[in-house]
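The complex appears here minus one protein chain, its other protein chains still in place.
Let's turn to chain A:
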Amino acid sequence: MHNFISFVLYRVLYGVNMGEEDLFGELTDAVVAGDKDRCRGLAEQALDEGVDPYRALMEGCAEGMNIMSDRYDEGEAYVPDILLSAEALYEAMDVLKPHIDVEDTGVSGKVLLGVVEGDIHDIGKNVLKSIFDAAGFDVIDLGRDVRPEQFQESIEKEKPDILGLSALMTTSMTGMPKIIENLQKAGLRERVKVMVGGAPISEDYAEKIGADGYAPNAPRAKEIAEKLLKQKREED
């Protein structure tokens, strides 16, 4: 809050219009700092100054999430930091997104995420969602404790490119092959790439159950999703 007040005072006193690059840098810093008030203020400023909202989002906010994602991966940031950064990111997104023309975004990937039935551990999935959002994916979050039928229904309705399944327990991980099997039976398996993750999941297990990708953590999941999306586009 203190940073935000300083920022507002600075603008009121000096009336300075930042350059685009400076503004993007400020947005990046605000996301890294997890400062949601400052993020909202900067996003509003971007609109006021006629800055391309999509560029503000991707070159400003998303860059901040990338930094946090790398820091988390390297053990320099922790879940509390990521959650606050995600909150700041969403604050800016709320302001910018209504002004973004979908055709300008170049977003080509839709991801359906959920924690499998019987499992309410959704911190990892929530961190993943924010990283995917920042990367420009169109993310549909089914939440936690999601029944296999819900995944199937949503795939039919939303037609995602990627299905991301998360499980933190050895019991709930057994739900993953059932979901994949259901998709096969329903003739939906070829339509979607499936990636899996969570504490008890391994690359071997992912392969065994017929998933297309596995990520040991949220930052790696973004890379895997991008790779799977590329594969899918080539196959399509």
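The definition used in the following text is that a residue touches a chain if its C-beta (ideal position, glycine included) is under 8 Å from a C-beta of that chain, and two chains touch if they have at least 3 such contacts; residues count from 1.
Please note the rule applied: contacts and distances are computed from a predicted model.
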{"item": "\"Ribonuclease P protein component 3\", \"Selenate reductase\", \"Na+/H+ antiporter subunit G\" or \"Methylcobalamin:coenzyme M methyltransferase MtbA\" - which is the UniProt name of the missing chain", "value": "\"Methylcobalamin:coenzyme M methyltransferase MtbA\""}
{"item": "Touch with the omitted chain, as defined above, among A:I67, A:I140 or A:M169", "value": "A:M169"}
{"item": "Contact with the hidden chain (one of A:G118, A:G136 or A:G210)", "value": "A:G118"}
{"item": "Where the missing chain touches chain A, by residue", "value": "34, 75, 78-81, 83-84, 87, 116-120, 123, 126, 145, 169-175, 199-202, 205, 208"}
